[in-house]
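Here the complex is missing a single protein chain, while all its other protein chains stay put.
Take a look at subunit A:
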Amino acid sequence: MAGIYLHIPFCRQACHYCNFHFSTSLNRKNDFISALLKEMEVRRDYLGGETVETVYFGGGTPSLLETEELQVLLHSLRAFFTIAPGAEITLEANPDDIDIDITAASRLRAWREAGINRLSIGVQSFFEEDLRWMNRAHDARQAIACIRMAQEEGFDNMSIDLIYGGPTLPDSHWRENVERAIGMGIPHLSCYALTVEPKTALDTMIRRHQKADIRPEDQARQFLLLMDWAATAGYEHYEISNFSLPGHRSRHNSAYWQGKNYLGLGPSAHSYNGVSREWNVANNARYIEAPGLVVEKEVLTPVQQLNEYIMISMRTMEGIDLGVLAERFGAGQASVLRERAEKYVRAGKLKLAGERLQLTKEGKLLADGIAADLFF
């Protein structure tokens, strides 16, 4: 059981906070599609014939692809890989690509027909001032409209992204954003604390005092509020930034967190086969020149594998399974970890549920530092 990720490295407009790999020039989109098809062929054996349970079009903005392009890509994927009949096939979409013009409904239908059965929509906020502050391409009206359209076209399995903790989002607006998402019956929410990544436009603007800096205490408070609201509405907080109604977890992302194998296609995409991880060049021109050229590969030592297991599984609702850990990395390591975790259990940051070490609500605010401290 494995997953395939396809990175579509184009955007119409750069969001100020984004540090993913993308280009706002669509000139080479055709060349890119050809390169991506070529890479599928080159790397068709990477997953060793494993059945592909999930496919994820991420970016960038995959929704700016023409429907024909999506169809071709999905067709070729089926030719080169074994895609399970019930596979989860997600498309990241921007509201402005859904609520685009009078062709909106037919585009959505074409996506469905091509095999897309899950949408992840980059809504971010339902408030105009927020969207402008982030330099999003859509407005508040489109944010709502696109969800309705997608639902009308039968995309029940849907996620939206929301961003909190920015200076333009008071708690009252944050509450409205979450309530609206819940109220619209969206079964999956990815809620991200606004992060100032180095070398982004946002970073520069903050350093030049053109934008207010983010305040960790606001982020912590809004995160805690979110956890309460989501729990009340029956959502599982199944990963630090992900909430879902039962049965609606992202299978693709869950596979990352369960340490399953994945193949990443497209510039900057990462692949993992349980032992090593490798990634493609994060440059469109160079990718098009040599599709599938891996720029870097790391073979994970057992300690690195263990550390990754700690780091990732701790972020999930299930937590670190000491039993599984003992099986994979040795009983000694498991008992060392249990001992090290003790002070966090006493401090109320971790709790031990049977054999599982899980973050408490307070602990979720500090997951990175705790993970680093538990590292081997």
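Just so we're on the same page, contacts are C-beta pairs under 8 Å (C-beta built on N, C-alpha and C of every residue); 3 or more make two chains touch, one makes a residue touch a chain; residues count from 1.
FYI, contacts and distances are computed from a predicted model.
This figure omits one chain of the complex; the name its UniProt record holds, of "Elongation factor 4", "Urease accessory protein UreF", "2-oxoglutarate oxidoreductase" or "K+/H+ antiporter subunit F", is "Elongation factor 4". Only one of the listed residues, A:F10, A:Y262 or A:Y287, touches the absent chain: A:Y262. Checked against the full complex, the candidates A:N253, A:Q333 or A:Q358 give a single residue touching the omitted chain, namely A:N253.
Only one of the listed residues, A:T204, A:Q304 or A:T360, touches the absent chain: A:Q304. Within the complete assembly, A:T195 is the residue of A:N117, A:Q151 or A:T195 that touches the hidden chain.
Only one residue from A:L47, A:A150 or A:L365 touches the chain missing from this view: A:L365. Taking the whole complex into account, subunit A touches the unshown chain at residues 5, 192-193, 195, 216-217, 219-220, 223, 239-241, 253, 256-257, 262, 264, 268-270, 272, 277, 279, 298, 304, 307-308, 311-312, 315, 347, 349, 364-369, 371-373, 375.
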